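Here the complex is missing one protein chain, while the rest keep their positions.
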């Protein structure tokens, strides 16, 4: 018995969702069915550095929900939890290019890195200037010297927002890329799951948790985390997430951060608001100032329950670009 | 074993969430802890009709997420699924009042109707002009002549958006109230649940569904609906929801609607996008034009899985007010 | 004679609170049989808030005392909270510095009318209204006959008690008890019983 979902055919799930999203935002988005990508409705105007991101589906609103003014120019979705192809990415980059080069924002996963690198070579051969920002914020995967490095998770939202704002203001490719790398260097994330997730059409969650335990240090593909911990009140769980992030960034009293309290999919808004309250209490206690917060399901892992906490060390430039206007399906201000 | 949630104490859940929401939007919202309500940060300027709504919690972002410019001036949250008190509502109305009267937007539930009516009398005695719009869009509860009438569900978002825009533009109380009643008359909703919800701190879902069945015609308080139906592909389920709505409104070929595809809590964005696709396919087939769509979790029922579909017969005035700027935690354009 | 300096409103409310504290589990039991079982809790929390309000701003003025009672009920959940809040509010409005029989008659008559308007219940629907209306009628009769406040309130208490008792054999037409059909028969409505307790407390001795 597959898990109950609003779905037709698992194989058509992503492409039907793209159609549905485009139809909800016809003034913002254009949908190319094959190869599949979403691009800004006003793509083609030769006026700015274009931002392109993508990756496996199942993380919505990331990335498709961030296409629009002040953020992404195109998003390239793969199948659920699977990288888009290099060919898809190349097509999206070509559609998104607005004459001033393209920034690729790539979460650090083997398939994404490979396909985005290849796409970067292909379009460079076609004469489009490309830079890549690799996002690797996930602290749970830190410290393995020889492996693929830290995974990319919710900090990608900050990278896309801040770089998107700079591009919209007219910054050049090198500047936007440098900014993105600075955001990556300034950001770390830690996540926990109260319940794992289910692939469309499958009948079982990706892992089961014993009574009274949570999974600590999860990523966004339903994989196990770095360990089991006792289920505890959120006022204890949030500091367990935030403390290592503060330490890894070396944040000190008096510093400011952008904070992202991200729902992993099936976490209710009330829960995320309470988690945000606990985060502000914790950071207050550390003398760290929350300059801006983003609270909601932004980088999901299908129907996983739980949350991640991302902190980005914030200077005035970051805050200013964070505050700049943005108009996308999932983020608008 | 209570359901796994990011929670401290069920009794503090709502008030801690209010704090967390306010801290995420300090420039938009002010939080009054006792009696509990949220009010626009710029409340008190004597310049417009004020809109106040509220009801049980557990439906977030409704109503607290809609406080801000161009929508609500105050939201009054009760405990989970329980009405706020008359006293709370009175305090919120007094804080929200901006010199030109107050519109109360009330979902049709016994407790809400009672407490909002009482609050209306109390503040009228205090010399504040008040009008009430009762929202009763839920088709599943239609046709019981003697009972409490249709429940109020997701159409409340359209009422708050459209009335909020008119008030922001300077319309008078009678005009805003009349507009609200016209939206209510033009709107109907139907919902289905794939899985029921769990009260904070409780260990069981409010009802269980047998394999292969869904609950049709649910409301937003975890109560059973009007019947079981077979779980089917979303391309069949969405017309089952939309067809009775089209019929009840007597929508004909060539007419336009505002469409709300609302997630009931734990429904993933991909699923809602696919549901929206199916809705546009269905309405296309009926010759009905979707003027605007809103797709997302707007009126939730804790962690229920499923969706509701609301259609609002749209004229130019509705579309124009729908498009007017809004700036709230959960709705901004 | 109509005036009374002997009736302290504050003492009346204190006796009422004490009576409810004694009976609250029985009241809850009635709501459990024909409702959702939270009645006693709702009522006690309103009255504890009342006591706190009165202690915070002590006053003997009937208006101030009943305003404190009304505010406390309006700050309480359930169906009974707001209805009692509006009921007591009419007492605050109608009673001046002194409590008179005719002012009580006006208060109780307006109060029953407000509750009926808001709750849409008639006598015989098995609600608090079944005690409120006969009590108001008794006070109006007493005012017509010019009897003193103590006698009038004793008559109101008897009428309210009879009204409450009459609910035992009724099927409920309003409130949650209306959902349980025949199962509500044989159960006195706790809201009506509370109204009777309130009037009884007016003329009782102070609690031990």
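Residue numbering begins at 1 within each chain, and the chains themselves are lettered A, B and C in the order written.
Following the convention adopted for this analysis, contacts are C-beta pairs under 8 Å (C-beta built on N, C-alpha and C of every residue); 3 or more make two chains touch, one makes a residue touch a chain.
Keep in mind the model is a prediction, meaning the values are calculated, not measured.
Taking every chain of the complex into account, the absent chain touches A. Residue A:115 is the one among A:15, A:115, A:141 or A:308 that touches the chain missing from this view.
Residue in contact with the omitted chain (choice from A:3, A:21, A:72 or A:86): A:86.
Although one chain is not shown, part of chain A still touches it, namely residues 35, 78-79, 82-83, 85-88, 90, 110-111, 114-115, 117-118, 121-122.
One rule holds for everything that comes next: only the chains that are shown with their structure count from here on.
Relative to the C-alpha centre of chain C, the farthest chain centre belongs to A. Centroid to centroid, with C-alpha atoms defining each point, chain A and chain C lie 59 Å apart.
Separation between the centroids of chain A and chain B, computed from CA atoms only, is 29 Å.
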